[in-house]
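Below: one structure in structure tokens.
Removed: one protein chain of the complex. Kept in place: all other protein chains.
For subunit A:
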Amino acid sequence: MNGMRFAFLCREKPSPTGKKVAIIGAGPAGLSAAGYLVCHGHEVHVYDKLPEPGGLMLFGIPEFRIPIYRVREGYKELENVFEVKFYPNTKISFGDEKEEGDDFIKNVIDFNELVQNYDAVLISTGTWKSSIPNIEGVELKGVYPALGYLFRIKSAKLGHLSWDEVVPLEGKRVIVIGAGHTAVDAAMESLLLGAEKVYMSYRRTIKEAPAGAYEINLLQKRGVKWLELTVPVRIIGENGEVRAIELQKCKLSEPDESGRRKPIPIEGSNFQIDVDYVIFAVGQKPTPPKGADIAIDKWGNIIVDARHMTSMEGVFAAGDVVTGPSKVGRAVLDGLLAAESMHRWLMEVRK
């Protein structure tokens, strides 16, 4: 067995408690919670909008970081040994607003119906809404959110999409905006898929890059052109498609009280680069199930108490949808802690 052991707390299924739990979102938080709950005798059903469980580990993070078999064999153990029931291609309360990864939805289930049918519910739906700055030309063909871009490449690799439906990269010029892990991955995948030229634009310097200087240097060694202290001001199109991007140079302000140095655009420093694609990797927003009457904060994150319970009794939340975009490991830990608390609530409060 070379898969992740989400049910690492036990070797086999213990005797059942008779309780039924629904988990919405089969990413690291949801699957770790499922592992905890099956090891404590609960019946677990996992709903996910994607065609396979794994979330960002499978559909966002490139294969050269997380091998596909690690995730696939991992959820298969949950399914085959611990009898977790997976409902793929299923979205809970679909709203009109589109988010990344909606491409595969076949079934839609009402959130309140789910709450009624289970003893407890865990929401671990992550942050699938991409932020795209409101500049001229973002509606052009060839402008993509990084997550959606990576998602399609990974879907093709996993066999859920044909390669014809993936943005063709051979001989193309690509600019990635941002310097976090998603930006790095988007630049790397573009190179691997044969892009002719890859640029990266970041408004601060390599020292501030969230992905770390090491990753940026690695990309530069592989031929990526690093354009630090630049911001996109407009995207120039031709026949509805991207032709070029206009960037403006910035300088960093003196550090403010918090020590952060703000990028200040330099008047008259604009310049243009010819590109075929513009990929925005400038942040992700939480995507809780639509139509759920649950308290969220001003950034859209689900609010939970110390028990990981939302404003609705018996409905818990964990992972990025609570904390905002973080790391796989933090989502795993959050999922485990939420599951522990759900177990306590199921056995002591709900009974």
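Everything that follows uses one rule, which is that contacts are C-beta pairs under 8 Å (C-beta built on N, C-alpha and C of every residue); 3 or more make two chains touch, one makes a residue touch a chain; residues count from 1.
Everything that follows uses one rule, which is that contacts and distances are computed from a predicted model.
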item	value
Chain not displayed: protein name in its UniProt record ("Ferredoxin", "Electron transfer flavoprotein alpha subunit", "ChsH2 rubredoxin-like zinc ribbon domain-containing protein" or "Acetoacetyl-CoA beta-ketothiolase")	"Ferredoxin"
Per the touch definition above, residue among A:105, A:135, A:191 or A:252 touching the missing chain	A:191
Which residue of A:81, A:167 or A:337 touches the chain not shown here	A:337
Touch with the omitted chain, as defined above, among A:213, A:264 or A:303	A:213
Residues of subunit A in contact with the chain not shown	2, 4-6, 8, 11, 28, 32, 57, 63-67, 70-71, 157, 163, 169-171, 191-194, 209, 211-215, 217, 223, 327-330, 332-333, 336-337
